[in-house]
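The complex is shown incomplete by one protein chain, all other protein chains being positioned as in the whole.
Entry: chain A
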Amino acid sequence: MKHLLEVVNLQTAFQSEKSEIIAVDEISFTLNAGETLGIVGESGCGKSITSLSIIGLLGKKGRVKKGNIYFDNEDLAQTSESDFRKIRGNQISMIFQEPMTSLNPVFTIGNQMIEGIKLHMKLSTKEARSYAIEMLEKVRIPRAEEVMKEYPHVLSGGMRQRVVIAMALACKPKLLIADEPTTALDVTIQAQILELMRNLKEESETAIMFITHDLGVIAEMADKVIVMYAGQIVEEADVFTLFKNPKHPYTQGLMASIPHIEYEEEERLSSIPGTVPTPQNMPKGCRFHTRCPYVTEQCKQERPDLFQINDTHKSRCWLVKTEKHNKE
(Lines give C-alpha, C1' and ligand atoms only; values in the text may rest on other atoms or scores of the structure.)
Protein backbone atom coordinates (compact mmCIF):
# COMPACT_ATOMS: atom_id res chain seq x y z
CA MET A 1 0.00 0.00 0.00
CA LYS A 2 1.18 3.44 -0.83
CA HIS A 3 1.63 5.66 2.20
CA LEU A 4 -0.51 8.76 2.61
CA LEU A 5 2.44 10.71 3.92
CA GLU A 6 6.06 9.85 3.45
CA VAL A 7 8.69 12.15 4.85
CA VAL A 8 12.16 11.40 3.55
CA ASN A 9 15.27 12.86 5.11
CA LEU A 10 13.67 16.18 5.95
CA GLN A 11 15.92 19.00 6.98
CA THR A 12 14.44 22.35 7.93
CA ALA A 13 16.54 25.43 8.43
CA PHE A 14 15.86 28.90 9.82
CA GLN A 15 17.66 32.02 8.80
CA SER A 16 18.92 33.95 11.81
CA GLU A 17 20.72 37.29 11.86
CA LYS A 18 24.03 35.89 10.67
CA SER A 19 23.83 32.19 10.04
CA GLU A 20 21.43 29.47 9.14
CA ILE A 21 20.24 27.22 11.95
CA ILE A 22 19.24 23.64 11.23
CA ALA A 23 16.15 23.10 13.37
CA VAL A 24 15.33 19.54 12.38
CA ASP A 25 17.45 17.06 10.48
CA GLU A 26 17.22 13.57 9.01
CA ILE A 27 13.52 13.23 9.69
CA SER A 28 11.96 10.26 7.90
CA PHE A 29 8.70 8.55 8.65
CA THR A 30 5.54 7.33 7.00
CA LEU A 31 1.91 7.61 7.87
CA ASN A 32 -1.03 5.69 6.39
CA ALA A 33 -4.64 6.73 6.10
CA GLY A 34 -6.52 6.20 9.34
CA GLU A 35 -3.36 5.92 11.40
CA THR A 36 -2.39 8.09 14.31
CA LEU A 37 1.24 8.98 14.69
CA GLY A 38 2.37 10.39 18.01
CA ILE A 39 5.38 12.68 18.09
CA VAL A 40 6.89 13.18 21.55
CA GLY A 41 9.78 15.20 22.81
CA GLU A 42 10.71 18.12 25.03
CA SER A 43 10.10 21.72 24.09
CA GLY A 44 12.40 22.78 21.31
CA CYS A 45 13.11 19.28 20.03
CA GLY A 46 11.61 20.09 16.64
CA LYS A 47 8.16 18.50 16.93
CA SER A 48 6.35 21.63 15.85
CA ILE A 49 8.90 22.54 13.20
CA THR A 50 8.42 19.11 11.64
CA SER A 51 4.68 19.60 11.48
CA LEU A 52 4.94 23.17 10.22
CA SER A 53 7.27 21.92 7.49
CA ILE A 54 4.61 19.47 6.37
CA ILE A 55 1.84 22.06 6.25
CA GLY A 56 4.18 24.65 4.78
CA LEU A 57 3.78 27.29 7.47
CA LEU A 58 7.39 27.83 8.41
CA GLY A 59 7.13 31.56 7.88
CA LYS A 60 9.49 33.86 6.06
CA LYS A 61 12.66 32.76 7.83
CA GLY A 62 12.20 29.01 7.71
CA ARG A 63 12.53 26.67 4.75
CA VAL A 64 12.77 22.99 3.96
CA LYS A 65 16.38 22.73 3.00
CA LYS A 66 16.65 19.08 2.10
CA GLY A 67 14.45 16.06 1.75
CA ASN A 68 11.01 15.27 0.43
CA ILE A 69 7.53 15.29 1.88
CA TYR A 70 5.39 13.02 -0.28
CA PHE A 71 1.73 13.55 0.37
CA ASP A 72 -0.64 11.77 -1.96
CA ASN A 73 2.21 11.32 -4.45
CA GLU A 74 2.99 15.00 -4.48
CA ASP A 75 6.21 16.34 -3.01
CA LEU A 76 5.15 19.17 -0.73
CA ALA A 77 8.76 20.28 -0.44
CA GLN A 78 8.62 21.24 -4.14
CA THR A 79 5.04 22.51 -4.32
CA SER A 80 4.53 26.16 -5.16
CA GLU A 81 2.86 28.37 -2.58
CA SER A 82 -0.27 28.82 -4.68
CA ASP A 83 -0.71 25.07 -5.16
CA PHE A 84 0.03 24.52 -1.50
CA ARG A 85 -2.83 26.83 -0.55
CA LYS A 86 -5.24 24.42 -2.22
CA ILE A 87 -3.96 21.60 -0.02
CA ARG A 88 -3.61 23.56 3.19
CA GLY A 89 -6.82 23.63 5.22
CA ASN A 90 -8.33 21.29 2.65
CA GLN A 91 -6.39 18.02 2.54
CA ILE A 92 -4.01 18.82 5.37
CA SER A 93 -5.23 20.85 8.28
CA MET A 94 -3.85 21.74 11.62
CA ILE A 95 -5.01 22.32 15.19
CA PHE A 96 -2.84 24.49 17.37
CA GLN A 97 -1.91 24.51 20.98
CA GLU A 98 -3.52 27.66 22.29
CA PRO A 99 -7.28 27.68 21.84
CA MET A 100 -7.47 31.01 23.66
CA THR A 101 -5.47 32.80 20.98
CA SER A 102 -5.92 30.72 17.87
CA LEU A 103 -9.25 32.28 16.94
CA ASN A 104 -9.42 35.83 15.68
CA PRO A 105 -11.07 37.95 18.39
CA VAL A 106 -12.77 40.42 16.04
CA PHE A 107 -14.59 37.99 13.75
CA THR A 108 -17.54 35.81 14.69
CA ILE A 109 -17.17 32.06 14.92
CA GLY A 110 -19.44 31.80 11.90
CA ASN A 111 -17.32 34.13 9.82
CA GLN A 112 -14.17 32.19 10.64
CA MET A 113 -15.81 28.82 10.02
CA ILE A 114 -17.36 29.76 6.71
CA GLU A 115 -14.18 31.32 5.32
CA GLY A 116 -12.34 28.03 4.87
CA ILE A 117 -15.43 26.09 3.83
CA LYS A 118 -16.22 28.55 1.06
CA LEU A 119 -12.63 28.62 -0.09
CA HIS A 120 -12.14 24.89 -0.52
CA MET A 121 -15.60 23.41 -0.97
CA LYS A 122 -16.90 26.09 -3.32
CA LEU A 123 -20.21 26.40 -1.52
CA SER A 124 -22.46 29.44 -1.45
CA THR A 125 -22.50 31.46 1.76
CA LYS A 126 -25.82 29.98 2.73
CA GLU A 127 -24.74 26.39 2.11
CA ALA A 128 -21.45 27.03 3.87
CA ARG A 129 -23.35 28.40 6.85
CA SER A 130 -25.52 25.38 7.30
CA TYR A 131 -22.55 23.12 6.77
CA ALA A 132 -20.61 25.06 9.42
CA ILE A 133 -23.49 24.59 11.87
CA GLU A 134 -23.46 20.90 11.06
CA MET A 135 -19.72 20.75 11.79
CA LEU A 136 -20.16 22.58 15.10
CA GLU A 137 -22.82 20.08 16.09
CA LYS A 138 -20.48 17.28 15.15
CA VAL A 139 -17.90 18.51 17.64
CA ARG A 140 -20.76 18.69 20.17
CA ILE A 141 -21.08 22.38 20.57
CA PRO A 142 -24.45 23.13 22.11
CA ARG A 143 -26.60 25.88 20.52
CA ALA A 144 -24.45 25.69 17.39
CA GLU A 145 -26.64 28.14 15.51
CA GLU A 146 -26.23 30.87 18.14
CA VAL A 147 -22.53 30.13 18.59
CA MET A 148 -22.08 31.00 14.90
CA LYS A 149 -22.95 34.60 15.78
CA GLU A 150 -20.75 34.74 18.87
CA TYR A 151 -17.26 36.13 19.12
CA PRO A 152 -14.52 33.82 20.42
CA HIS A 153 -14.13 35.62 23.77
CA VAL A 154 -17.50 34.44 25.04
CA LEU A 155 -16.53 30.77 24.67
CA SER A 156 -14.47 28.73 27.13
CA GLY A 157 -11.11 27.25 26.18
CA GLY A 158 -12.59 23.80 25.61
CA MET A 159 -15.36 25.21 23.40
CA ARG A 160 -12.88 27.24 21.40
CA GLN A 161 -10.75 24.16 20.82
CA ARG A 162 -13.87 22.38 19.59
CA VAL A 163 -14.45 25.23 17.17
CA VAL A 164 -10.84 24.97 15.98
CA ILE A 165 -11.29 21.22 15.51
CA ALA A 166 -14.54 21.77 13.61
CA MET A 167 -12.74 24.28 11.39
CA ALA A 168 -9.84 21.90 10.79
CA LEU A 169 -12.09 18.97 9.95
CA ALA A 170 -14.62 20.89 7.87
CA CYS A 171 -13.04 20.10 4.52
CA LYS A 172 -12.56 16.43 5.43
CA PRO A 173 -8.77 16.49 5.43
CA LYS A 174 -6.77 13.37 4.75
CA LEU A 175 -4.20 14.45 7.28
CA LEU A 176 -4.82 16.31 10.51
CA ILE A 177 -1.87 17.70 12.39
CA ALA A 178 -2.67 18.31 16.04
CA ASP A 179 0.07 20.32 17.72
CA GLU A 180 -0.45 19.85 21.46
CA PRO A 181 -4.19 20.37 21.13
CA THR A 182 -4.91 19.61 24.76
CA THR A 183 -1.88 21.06 26.51
CA ALA A 184 -3.57 24.34 27.41
CA LEU A 185 -6.77 22.70 28.62
CA ASP A 186 -7.55 21.34 32.06
CA VAL A 187 -7.64 17.61 32.53
CA THR A 188 -11.38 16.94 32.27
CA ILE A 189 -11.69 19.04 29.13
CA GLN A 190 -8.56 17.37 27.79
CA ALA A 191 -10.21 13.97 28.16
CA GLN A 192 -13.34 15.22 26.36
CA ILE A 193 -11.32 16.63 23.47
CA LEU A 194 -9.28 13.43 23.10
CA GLU A 195 -12.47 11.39 23.14
CA LEU A 196 -13.93 13.67 20.50
CA MET A 197 -10.87 13.36 18.29
CA ARG A 198 -10.90 9.58 18.60
CA ASN A 199 -14.55 9.41 17.59
CA LEU A 200 -14.07 11.76 14.66
CA LYS A 201 -11.13 9.71 13.49
CA GLU A 202 -13.16 6.52 13.58
CA GLU A 203 -15.85 8.15 11.45
CA SER A 204 -13.45 9.27 8.77
CA GLU A 205 -10.24 7.83 7.41
CA THR A 206 -8.26 10.85 8.54
CA ALA A 207 -4.66 10.23 9.47
CA ILE A 208 -3.55 12.16 12.52
CA MET A 209 -0.16 13.48 13.51
CA PHE A 210 -0.46 14.03 17.22
CA ILE A 211 2.26 16.18 18.71
CA THR A 212 2.61 16.30 22.44
CA HIS A 213 5.04 16.10 25.30
CA ASP A 214 2.52 14.14 27.35
CA LEU A 215 3.25 10.42 27.15
CA GLY A 216 -0.11 9.65 28.74
CA VAL A 217 -1.88 11.30 25.81
CA ILE A 218 0.33 9.37 23.39
CA ALA A 219 -0.56 6.07 25.06
CA GLU A 220 -4.22 6.90 24.61
CA MET A 221 -4.17 8.24 21.08
CA ALA A 222 -1.31 6.94 18.99
CA ASP A 223 -0.81 3.79 16.90
CA LYS A 224 2.86 4.44 16.42
CA VAL A 225 5.21 6.88 18.03
CA ILE A 226 8.21 8.94 17.09
CA VAL A 227 10.44 10.23 19.88
CA MET A 228 12.37 13.34 18.96
CA TYR A 229 15.42 14.80 20.58
CA ALA A 230 17.41 17.87 19.52
CA GLY A 231 15.90 18.02 16.05
CA GLN A 232 16.20 14.34 15.24
CA ILE A 233 14.16 11.20 15.55
CA VAL A 234 15.80 9.08 18.24
CA GLU A 235 13.31 6.26 18.40
CA GLU A 236 10.39 5.04 16.37
CA ALA A 237 8.09 2.18 17.34
CA ASP A 238 4.48 1.16 17.60
CA VAL A 239 2.90 2.42 20.79
CA PHE A 240 2.93 -0.92 22.66
CA THR A 241 6.58 -1.67 21.91
CA LEU A 242 7.62 1.81 22.87
CA PHE A 243 6.03 1.69 26.28
CA LYS A 244 7.01 -1.92 26.99
CA ASN A 245 10.47 -1.95 25.56
CA PRO A 246 11.96 1.52 24.99
CA LYS A 247 15.40 1.17 23.48
CA HIS A 248 16.86 4.63 23.38
CA PRO A 249 18.23 5.92 26.71
CA TYR A 250 16.33 9.16 26.11
CA THR A 251 13.01 7.36 25.72
CA GLN A 252 13.83 5.32 28.80
CA GLY A 253 14.54 8.55 30.66
CA LEU A 254 11.20 10.00 29.53
CA MET A 255 9.36 6.89 30.67
CA ALA A 256 11.12 6.97 34.04
CA SER A 257 10.09 10.56 34.59
CA ILE A 258 6.35 9.86 34.41
CA PRO A 259 4.98 10.15 37.94
CA HIS A 260 3.24 6.99 39.13
CA ILE A 261 0.57 7.25 41.74
CA GLU A 262 1.41 3.88 43.28
CA TYR A 263 5.04 4.80 43.96
CA GLU A 264 6.39 5.24 47.47
CA GLU A 265 6.01 8.76 48.68
CA GLU A 266 9.68 9.19 49.51
CA GLU A 267 10.86 8.05 46.14
CA ARG A 268 12.12 10.94 44.08
CA LEU A 269 10.74 11.25 40.58
CA SER A 270 13.64 10.59 38.26
CA SER A 271 14.59 13.15 35.67
CA ILE A 272 17.07 13.36 32.82
CA PRO A 273 20.04 15.47 33.97
CA GLY A 274 21.20 18.44 31.93
CA THR A 275 19.39 20.38 29.22
CA VAL A 276 18.76 20.03 25.52
CA PRO A 277 21.70 21.38 23.50
CA THR A 278 20.94 24.39 21.34
CA PRO A 279 21.25 24.04 17.55
CA GLN A 280 24.22 26.43 17.60
CA ASN A 281 26.35 24.14 19.76
CA MET A 282 25.30 20.62 19.02
CA PRO A 283 27.71 18.17 20.63
CA LYS A 284 29.92 16.03 18.45
CA GLY A 285 28.88 12.41 18.12
CA CYS A 286 25.49 11.40 19.48
CA ARG A 287 23.39 14.46 20.30
CA PHE A 288 22.26 12.88 23.54
CA HIS A 289 25.69 11.81 24.81
CA THR A 290 26.07 14.72 27.24
CA ARG A 291 23.04 13.54 29.19
CA CYS A 292 23.20 9.81 28.59
CA PRO A 293 23.91 7.44 31.51
CA TYR A 294 25.38 4.82 29.16
CA VAL A 295 27.72 7.08 27.25
CA THR A 296 30.77 5.44 25.64
CA GLU A 297 33.77 6.81 23.81
CA GLN A 298 32.12 5.93 20.50
CA CYS A 299 29.04 8.01 21.39
CA LYS A 300 31.25 11.05 21.92
CA GLN A 301 32.95 10.71 18.55
CA GLU A 302 30.58 9.18 16.03
CA ARG A 303 27.08 10.12 15.09
CA PRO A 304 24.69 7.13 15.31
CA ASP A 305 22.19 6.35 12.55
CA LEU A 306 18.63 5.32 13.13
CA PHE A 307 19.21 1.59 13.50
CA GLN A 308 16.53 -0.87 12.60
CA ILE A 309 15.80 -3.18 15.56
CA ASN A 310 12.96 -4.98 13.85
CA ASP A 311 10.32 -4.16 11.25
CA THR A 312 8.61 -1.49 13.28
CA HIS A 313 11.21 -0.46 15.81
CA LYS A 314 14.12 1.87 15.20
CA SER A 315 16.52 3.58 17.57
CA ARG A 316 19.33 6.06 17.08
CA CYS A 317 21.74 4.60 19.60
CA TRP A 318 25.13 2.86 19.42
CA LEU A 319 24.10 0.51 22.22
CA VAL A 320 21.29 -0.88 20.11
CA LYS A 321 23.68 -1.42 17.25
CA THR A 322 26.22 -3.19 19.49
CA GLU A 323 23.52 -5.26 21.16
CA LYS A 324 22.20 -6.39 17.82
CA HIS A 325 25.69 -7.10 16.59
CA ASN A 326 26.48 -9.24 19.62
CA LYS A 327 23.30 -11.28 19.13
CA GLU A 328 24.24 -11.99 15.57
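Note that in this section contacts are C-beta pairs under 8 Å (C-beta built on N, C-alpha and C of every residue); 3 or more make two chains touch, one makes a residue touch a chain; residues count from 1.
Convention: contacts and distances are computed from a predicted model.
From the set "Phosphoribosylformylglycinamidine synthase subunit PurS", "Ring-hydroxylating dioxygenase subunit beta", "Peptide/nickel transport system permease protein" or "GDSL-like lipase/acylhydrolase family protein", the protein name that UniProt assigns to the chain left out of the figure is "Peptide/nickel transport system permease protein".
Across A:Q15, A:Q78 or A:T101, the single residue that touches the chain missing here is A:T101.
From the set A:L4, A:I55, A:I211 or A:I309, the residue in touch with the chain omitted from the display is A:I55, counting the whole complex.
If you put the hidden chain back, the residue from A:S93, A:T206, A:T241 or A:S315 that touches it is A:S93.
Within the complete assembly, residues 55, 57, 85-90, 93-94, 96, 98, 101-107, 115-116, 119-120, 151, 153-154, 164, 167-168 of chain A touch the chain that is not shown.
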